[in-house]
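Complex shown without one protein chain; remaining protein chains in place.
In this document, chain identifiers A and B correspond to the written order of the chains, with residue numbering beginning at 1 in each.
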Amino acid sequence: MIIRIDGIDETNKFGEKLGSLLQKGDIICLNGDLGAGKTTLSKAIGKGLLVEDYITSPTFTLINEYKGRLPLYHFDVYRLENGEELFDLGIEDYFYGDGVCLIEWAENIQDELPRDRLELWIFRGEADNKRVIEIKAFGNRYDSLVGELKR
Amino acid sequence: MKVLGLDTSTLMTTCAIMDEDKLLGEFSLNLDMSHSEALVPMIKSLMDNLKLEMKDMDLFAVSTGPGSFTGLRIGVTTAKSFAHVFDKPIVGVSSLEVLANNILSDKAIVPMMDARRDRVFTAVYKREEDRFREILKPDAIEVMELIKFLRDNIDSAILNGDGCLVYKDTINSEIGEMISFAPGELNLSRGSSVARLGLLKYIRYGSDDYYTLAPDYLRDSQAERNLKLQR
Partner (left out) sequence: MLTLAIESSCDETSCGVIKDGREVLSNIISSQIDIHRRFGGVVPEIASRKHVESINLIIQEALDEAKVGFNDIDFISVTQGPGLVGALLVGLSAAKSIAYGLNIPLVGVNHIEGHVCANYIEHKDLKPPFVCLIVSGGHTYLIDVEDYNSYTLYGRTRDDAAGEAFDKVARAMGLPYPGGPFIDSLASKGNKEKIEFPRVFLDDKTYDFSFSGLKTAVLNYLNGAKQRGEEIVLEDVAAGFQQAVLDVLVEKSFRLSRELGRDKIVIAGGVAANKGLREMMETRGIKNNIGIFYPSPRLCTDNAAMIGSAGYYNYINGKTSPLDLKVMPNLSFLD
């Protein structure tokens, strides 16, 4: 599924819709270059999940935890060098835990990701505020999630 | 010799004090609560009831894995720090042996802990006097692989641990006739087992180093480890 975004309002709309559809155990991977808008999209997803707190970039904190309709675990693995470092964060407990995991720069840890997940690849469009988001679903749960997004 | 044994490798928080072969007291709580909150207050309560102080302990024993990532960190750090403060010996014991210790039998004993992704942390032991002889070394393997191993190598076995409950149906349908499941209360780790196994290990091999003792998460299966060695 491919989505073309023109401006931040559309990013917010898409993100909020996705957030509202998420269930316990969902894993959403956000990929894209510096400045592509991963954290911006994360904020919108958080809003859709009814998180009231400000969602800020986890680049340095590595994992931020929020309470929404479900617990939201917001990761940024930009600073990690290998799978070992990831394991040392206790990431398995989050992946198989009680909330939703949102992972920025997930492409850096491709081998460590659970087999079933949703991947969002954010590319810049022709203008500065345009984006193209490519959505890839892995697993039944995410196939149906994409189905719901299309409606 | 007084031994404080603790295990936080599963949802169970458990601690016990043994004096040689005599169990002085044991507290265990199977709560879906962070070990971080429960453990030290529990140890304190145990000690207070027994009118003992930490300095009275001669040896600290702790399950070092496999098991819960955060649970192991809490337990191991707690035990290490006690040993450090009082400069006393410490031993790490296998949480799988601790589970197996619940079962007294000539049959093969198979402790199983859920490792997610259809895998279990498991081993196959046979009791030999004071020791557990490893028929299958501790490993993180898929349930079907364990079932196949048991079918091919064992006459009869007793299974315990939370992992065997998760996969009970599969196991029953595949090898139900050759295995039995331990009664519920024997599925949970006990601090007294940690203390006992810890003391035995200490007598045989001496102390671990409280500076460097660390959890053994058994993160990779034996197969994965072999692969890494080859590379």
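Everything that follows uses one rule, which is that a contact is a pair of C-beta atoms (placed from the backbone, for glycine too) under 8 Å apart; a residue touches a chain by one contact, two chains touch by 3 or more.
Keep in mind that what you see is a predicted model, and the values were worked out from it rather than measured.
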Identified contact with the non-displayed chain, of B:1, B:85 or B:203: B:85
Candidates B:69, B:121 or B:202 - the one touching the absent chain: B:69
Residue numbers in chain B that touch the chain omitted from display: 34, 36-41, 43-44, 54-55, 69-70, 73-74, 76-82, 84-86, 210-212, 214-215
Interface with the unshown chain - residue positions in chain A: 34-35, 39-40, 43, 53-54, 56-57, 59-66, 84-85, 88-90, 128
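Here is the rule we go by: only the chains that are shown with their structure count from here on.
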Centre-to-centre distance between chain B and chain A (centres being mean Cα positions), rounded to whole Å: 36
Residue ranges of chain B in contact with chain A within the complex: 68-70, 116-117, 217, 219
Chain B-touching residues of chain A, taken from the complex the two chains share: 87, 90, 92-93, 96, 114
